[in-house]
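The following block contains the structure, expressed as structure tokens.
Of the protein chains in this complex, all but one are displayed in their positions.
Up next is subunit A:
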């Protein structure tokens, strides 16, 4: 591709894939610069795993083209494989071997040589906090340990580009945090990360750029700040002791959204201190007691819901 810049690690144009007559990917364009973290965000069944499987040479696309580290996905699959490491959703570890044996096996497949293989394995065991379990069979590992070993095996060959398919799904909060730190560490070392997630918090926290995948199409792409700008601003939610106070407040503030069941009002606001003070001042002048106040700035959840077209359902429930 002539339009592909030098600094691009992952480039795709018009990727399409259908299973029988079910279209899973419907024309995906990607351009992930080297050394960045890219998150593909989407609900279950959006096509995230299919995208990763195609980009990591596991699955052939029906149409479109892609280059990974400058190698064509189809014409130079082994070139792609030499540049990438993949950690799928289902752990690709050998449960009958020990953690150390797993790492040495992968090192052998990279033809590192006996000495180097052992050294690399031990270094990774230490880096991923698996030294204590190094000689235990992987079938005895916890979910978090398996995931760490899986990623460690992916890193044996020092891949320049790492694909992570839902790396933290099913992990407890502490393991998830550890995984995030590991991913950030890799990116600092210059590795390009392509991860999929259904957690907005994860994309928000890790990714330089986020693409939202829904129904096989990328419905938005940008930094998390850019995406947040796509949805209308935030609001303040005020709760009152009784209906009389709610009515008084509604009269005072003018156009607001009422939730009578919850005795709450929703007032558009930028969430800044000055506007909050002004809002509370007006209520105080009108002698209305506020029971409780909460400030909502738009987060990726709002973006996600707005983009993937599922907010109506939620609103219907809320306003009933």
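Criterion: contacts are C-beta pairs under 8 Å (C-beta built on N, C-alpha and C of every residue); 3 or more make two chains touch, one makes a residue touch a chain; residues count from 1.
One rule holds in what follows: contacts and distances are computed from a predicted model.
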Record-based protein name (UniProt) of the chain missing from this complex, from "Transport permease protein", "Regulator of SigK", "Negative regulatory protein YxlE" or "ABC transporter": "Transport permease protein"
Full-complex contact with the absent chain, from A:153, A:171 or A:267: A:153
From A:93, A:267 or A:283, residue that would touch the chain that is not displayed: A:93
Option from A:15, A:46, A:69 or A:84 whose C-beta touches the chain left out: A:84
Touch criterion as defined above, residue of A:22, A:111 or A:174 at the omitted chain: A:111
Residues belonging to subunit A that touch the chain removed from view: 56-60, 77-79, 81-82, 84-86, 88, 90-94, 96-97, 101, 105-106, 108-111, 137, 153-154, 157
